[in-house]
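Every protein chain but one is kept in place in this view of the complex.
Showing chain A:
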Amino acid sequence: MGSPVHNLTSRAKGNAVAVSASPKRHSRHLLSNTLFRYYFLFSILALCLVLGLVILFIGKTALLLFGQISPLDFFFSFNWTPEEEAFGAAAFIVNTLSLTALTLLIAVPVSVGMAVLCAEIAPKWMKNFIRPVLDLLVGIPSIVYGYLGLTVLLPFLRRASGEGLGDGLLAAALVLALMVLPTICRISDDAIVSVPRKYRDAAYALGSTRLQVIFRVVLPAAKRGIISAVILGMTRAVGETMAVVMVIGNTPQLAKTLFTPSSVLTSNIVMQISNVEFDSTWNYALHMMAFLLLLISFMLILVIRILGRKRREV
């Protein structure tokens, strides 16, 4: 520090340093101020760079596919037998869509019901109990969900349905529903809580019961937030890999029934990627499937943004 410091009493030291050493210290502060501004900017740009890398690396390899087979074959053929050079991904695409739809069909009523319970009905101590427990659920690794599905849910489904194997869309959808439940529930919860109190008061003043207030006033007012929550749940369901792999059966065919062993985009990638050469049509096809996943996620994020913008305007 600056030279005058040595003859000061310890009590005054703190103050004196700030004043006496100020030119040096000041310039140091200015320097760190500038440096760190650039560091923070660099950090956020690094994030964008990562996104660029994702699109570049996956997209580049994916597009090599269409130099080898026609897009029509890839998107509309149900025949996936890589050993015979048949790369039709239609079955995986349809399965992914139907799995997501089935998951939401199970998860949305339950999650929104839980959100209503948390936000409108439950007493305070119960809210303070339910919310952390749901947070806990988010932390459980997806592989553990898959393992539970495999060891607990599948035997149960086998007994309940009389099917031989039990794996397929229904098992995967049940596991996924439990996984997206906290996501949808917490965000819908926030959306419902942020509905202004005066709406409810007005409805109660007209003599509504709580049920009527919930369904005719609160839920319509929180609609956009709840839809955003559902879409966020969708992105999680579409991209989930390990939990699905363990219960869906991993057979490249169209899931015609709830118990047909089948495969979705994510599960097929993770099952096959380690067996293929980097410069093969097979690898390109798998990358194209990953690229599709990427596009679906981006599309869903876009929808959430549009919803969010409209909500702010209203």
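Worth pointing out:
Heads up, the rule we're going with is that a contact is a pair of C-beta atoms (placed from the backbone, for glycine too) under 8 Å apart; a residue touches a chain by one contact, two chains touch by 3 or more; residues count from 1.
Quick note on the criterion: contacts and distances are computed from a predicted model.
The complex appears with one chain absent; UniProt names that chain "Phosphate transport system permease protein PstA" among the candidates "Phosphate transport system permease protein PstA", "Thiosulfate oxidation carrier complex protein SoxZ", "Long-chain-fatty-acid--CoA ligase" or "Carbohydrate ABC transporter membrane protein 2, CUT1 family". Looking at A:P71, A:G113 or A:P155, the residue that reaches the missing chain in the full complex is A:G113. Touching the chain that is not shown, out of A:P141, A:P155 or A:P220: A:P141 (per the contact rule at the top). Interface note for the absent chain: among A:V193, A:L294 or A:L307, the touching residue is A:L294. For chain A, the list of residues touching the undisplayed chain reads 29-30, 32-33, 36-37, 39-44, 46-48, 50-51, 53-54, 57-58, 61, 110, 113-114, 116-118, 121-122, 126, 130, 133-144, 146-148, 150-152, 178, 181, 204, 207, 209-212, 214, 235, 238-242, 246, 266, 269-270, 273-274, 278, 286-287, 290, 293-294, 297-298, 300-301, 304-305.
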